[in-house]
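Before I ask anything, let me first share the structure, which is written out below as structure tokens.
The complex appears here without one of its protein chains, the remainder shown in place.
As written, the chain order gives the labels A, B and C, with residue 1 at the start of each chain.
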Amino acid sequence: MATSAAIPTNAHAASSEQTGLWSWLTTVDHKRIGILYLYTALFYFLVGGLEAVLIRTQLAKPNLSVVSADFYNQLFTMHGTTMVFLVVMPLSAAFFNYLIPLQIGARDVAFPRLNAFSYWVYALGGLFITLPIFWGLAPDGGWFGYAPLSGPTYGGGFNMDFWVLGLQILGISSLAAAFNFITTIINMRAPGMTLMRMPMFTWMSFVVQFLVILAFPVITAALFFLQFDRFFGTHFFEVAAGGDPLLWQHLFWVFGHPEVYILILPAFGLVSEVLPTHSRKPLFGYNVMAYSGIMIGFLGFGVWAHHMFSVGMGPVADSIFSVATMLIGIPTGVKIFNWIATMYGGSLRFPVAMKFAIGLIAMFTIGGISGVMHSSPPSDLQQTDTYFIVAHFHYVLFGGAIMGIFAGIYHYFPKITGRFMSEKLGEWHFWLNFIGLNLTFFPMHYSGMLGMPRRIYTYDAGQGWDLFNLMSTSGTYLLLVSGLIFAYNFFSSRKNGAPAGNDPWGAPTLEWSIPSPPPEYNFAQIPEVTSRYPMWDLKAPDRTAGIAHSHADAGVIAEAHAVPVHEETERRTAKELGIPIPFPTIKPLLVALGIVVLFSGLIVLHAGNFPLAMATMLGGGAFMVGSLYAWLTSPLE
Amino acid sequence: MPKLHLRRFAPAAALVVALLVLAACGGEYPNSTFSKHTELNEGAVFIWDRMMLLGTIVFVIVEALLIYTIWKFRRREGGPAPRQIHGNAALEITWTAIPALILVFIAVPTVRTIFENQRKAPAEALQVEVIGHQWWWEFRYPQYGITTANELYLPIGKTVNFSLRTKDVLHSFWIPQLGGKRDLISNKVNHIWFTPNAAMEPSALNGACVEYCGTSHANMRFRTFTVTPAEFEQWAAHQKTVAIGSPAAIAAAAAADSAAKAAAKSPVVKTASLVPTAAPALHAAPSSAPEVWVFPAEKIGPHAWPSTPLPAVAFDESVLAAGDAKAGRELLTNPANLGKAPCLTCHVIKGETNYATDDNARGPNLTHFGSRHTFGAGLFRADAKALALWIKNAPAMKPGSQMPSFGAGEYNPLIKAPVPAAAGLDDKQIADIVAYLRSLK
Amino acid sequence: MSTDRAHADHAHEHPTWKQYKWVALWLFVITVLEVWAYYIPAFVASKAFVPSLLIMSAAKFVIVVMFYMHLKYDHHLFRKLFTGPLIIAGCTLVAFLFLFAKV
Partner (left out) sequence: MATATAAGAHEAHEHTHYTTTGLNHRKIAMWAFIGSECMLFGSLITTYLVYKGRSVVGPFPHQPWTDPVSGKVFPAILDIPVTSASTFVLLMSSLFMVLALAAVENKGKPGYEGLLGSSKFWLASTAAAGVIFLVFQAYEFTSFVHLGLTIKTNLFGSSFYTLTGFHGAHVAVGVLWLMTMLFIDIKRGLTPKDAINVDIMALYWHFVDVVWIAIFTLVYLIQ
């Protein structure tokens, strides 16, 4: 593998005192918060994965009873919820945190403490929704919580309380983070970093933040309705009072569909970083890539009802949503072709990161095509709520989002830790993952079209599904093995990986101009940016010569290939350089804690202990407000 | 190291593909969605085929381009430096336009079929009301006055218009072989219609609930029997009668007898147009209820015979064999036994004294229970053993079932306690009830 | 690079008391009209009622946003940040009204 001239890893410029638990609890450094996100999300990936393993074990053969019906229902609900809200979104957030400031040449995010707050709300909210499974009280209404099953009349237990409140909590985290990143990207780009010079990952992240701030309020409102129904006796989704379950479905999917693009676009962004680097060629059709991302996000708001073709919306609505859905295939296809064109004519190297990136292209396409197959209602009515759908969304989610994120992890691990992950183990991980993924999810196309419904904890023999299910289950175990290999590789490489240096892959963007791991302040000097590929301007000018740098500075490019690669200077501390660094603080964590306690009060209320519930809520609320006050009145840096 | 391990991957991939192809060719697929038994599904299959074709083309092109590219441009010692092309407007337009064009070929038949499928059903269609319950199906034939559960009879060659509603949460009605699904939604009546076409053999098909509806969603199945119109009429003529052995049946038989004696004409079903001319003879015999006709058990394929394992609850076979239908009827219908066997507070047996009506009954209508092949929403064969265990402890056989346990000493999850010995049914009583239920042809 | 930084927030003068006063007056007048319209049964019954109320309220909405929130004078970015979501929210609302109208 190409290790550029061995630059000794700059382990701890400026961060000698930044160790120990307390430093992690109080950090407001976007990089460390990114790492926290990464670890936490990987932990939940293990949880969600083990849930999947149990699911698949139960379904290995007909009429098994590995788990009970009720527990199975909790498993798939929590599996979906975990993977979506506690794994893929936070893994993306890990990269937003770590990379966006580095890619745009900033020293931190716009609101460092808000950033810490987002993380802690996520971490605590994740526990809030995950822990109940140990008491058999985990949410059991499906990840889309259809009313009235999720309401008080038919879902009267505690289970869906945790879901409603947990999602509400997680929403706070995502929203706070989104405002933060929008501001960061708009306002903290280094001089010369125009929008059209932003790295594609930052671009896709930018789009995603808008999807978050527009989609999450809708689910927030819907969850409030459900929450009020459950706790305060309102009638939003109560059938007897005339409540309309379809309102829940519409609100959920107005959120839910943009949500799936929230899950995939960051992975698209990561892949758009990995492919050019290892092809030694700039991204093909940069502008088109940026615009198609925007297009996907925008169209994503007009297609939600394709999840509801079976509810009987009438032919006009069915047709409109069907055609709108098909349209999304166009900008997505543009992305696929541009990626291939990026590689075409290049000089391709295949480290594990590249393999995963290519894997995404190959696998996502399968999921995308089955997606288009769902978009035609007459045909979807045979597919909806069967394993064919399960196949579709695992191809796009596992074959797309997770593969892309793996590509990102292998690619950026050297930047984050200063060391490479083992390529050898990585190969095993990749191939087992690739085979396991196809073995698990491809047969689901068959079981689905041969009539197997989703969300069934058992099925009868003789239905023609046995073989496919057995294949799926075997594939899952392969995936488990590959995941464990990854985990081992991940942890052992942190200490024992080969040293990586600043720019191990010969990549084009700013984050590679600084040491690995980067110093606390990122850039000793805020760089002046003159093109999309500053590092290539510097190191491989032939690759970028043909790209129109912005006309204003086209003339000065020669001397202004101006990204200095600071190797020595950045061994100095922030203090020595006179760079203000935000103070570490525990307050965001405390506010987050207050919020979670506040929400827990409602559970106590449901349990019927009114005084204790009031005490919990008032206590949590007061604690939150107090900590918030302390936060707002203390100086940032 | 940086070379593609295609070879390592190839055998595994080949194996998967081979297995899948084999799988798709051999074997029986009783729930396949690709059948052409109805016009509804023909439309679906037509679009599916087209999408499959176009999708495969797109897939092959993309993957071929991808593989070609990674093979051709892999880095080689002394290979050429990359050609630095960064974009190409003509290409961008091409790969925007071609997918758009492909989509037109999908969109047009899609919209056409949507409007076709959602036309109003023909007026002369057979009406069937489907009512979802957690976790069983109620079927009504309003034109015949029939209420039944979990087994659906459909005449071949005749359009059926289903109106779908639910008593509780959302469910979804699906018979994969006959067409797409439609949800049962609270506060709304949904519709779907199709015509099992004349070319279809009489057959037993599986159906399922496909909208997650709680604990036993997986156990909310049903059977559909497509039968000839003559058979259908025969079945229906019997199903609409009151229960065998009920006071109403005895009275009706007496009335019919005297009517026959008065040489009045035989009772003709309202929907005479449905009946092929030869059929009336089959049940025109005066002085008795129409003859029972059910879908013949021999014609039911293995896929439609449930093999759900029975719980390990003991039941003495000899006691079971000695069940007495008369005693069973007494247990169910004598108000004195209501404390022990409150069956008729939740179930309706037409002709007996019921405490529930069709509209507020919590359990399936049992009037002609003996003519069903399966029970518990398609979970169990309607044999004596399974039935006995069911009455003893239904929730142990079907998680979450809303039917309480009645066996003395059995745990009843609805009251979260065992049934007191005094209040519960002993095995003998259960055997009697089973005998009675099975006699309700 | 640094030149455009200084007080770009306030690069354009905000409106003054004079304008504010007129804006307030307009808002007041439109509100009075709205309420007045509500009390004319014949008008309430007519087809024009709903559209005219919608137009009046939209007018107030726009006036406040343009002048009081000085979007008219402020950075174009803010306009985008506001109108984009507003349009999506509006379209979604209308779509819902259609979807639920025929049930």
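Here, a residue touches a chain if its C-beta (ideal position, glycine included) is under 8 Å from a C-beta of that chain, and two chains touch if they have at least 3 such contacts.
Computed from a prediction, not measured in an experiment: that's the story for all the values here.
Displayed chains that the missing chain touches over the full complex: A, C (touch as defined at the top). Note on the undisplayed chain: of the listed residues A:F43, A:F228 or A:Y477, the one touching it is A:F228.
Note on the undisplayed chain: of the listed residues A:T183, A:S474 or A:T573, the one touching it is A:T183.
Chain C meets the missing chain through residues 1-2, 4-10, 14-17, 20-21, 23-24, 27-28, 31, 34-35, 37-39, 44, 49-50, 53-54, 56-57, 60-61, 64-65, 67-69, 75, 77-78, 81-82, 84-86, 88-90, 92-93, 96-97, 100. Considering the complete assembly, chain A touches the hidden chain via residues 107, 110-111, 175, 178-180, 182-183, 186-191, 193, 213-218, 220-222, 224-225, 228, 232-236, 240-244, 247, 251, 254, 525-526, 528, 577-580, 635-637.
One rule holds for everything that comes next: only the chains that are shown with their structure count from here on.
Chain B and chain C have CA centres that are 54 Å apart. Taking each chain's centre as the mean of its C-alpha atoms, chain A lies 36 Å from chain C.
Of all residues in chain C, those touching 2 or more other chains are 103, listed in ascending order.
For chain B, the set of residues touching two or more other chains reads 188. Considering their complex, residues 1, 77, 84-85, 88, 91-92, 96, 98-100, 102-103 of chain C touch chain A. Residues 1-5, 8-9, 12-13, 16, 19-20, 23-24, 27-34, 41, 43-44, 47-48, 51-52, 55, 58-59, 62-63, 65-66, 69-70, 73-75, 79-88, 91-92, 95-96, 99-100, 103, 106-107, 110-111, 113-115, 117-118, 134, 168-170, 172, 174, 176, 179-183, 185-188, 190-191, 206, 208-219, 221, 302-303, 305-309, 399-400 of chain B are the ones touching chain A in the complex. Residues 186, 191-192, 210, 213-214, 218, 244, 246-247, 250, 254, 301-302, 305, 313-314, 317 of chain A are the ones that touch chain C when the two sit in their complex.
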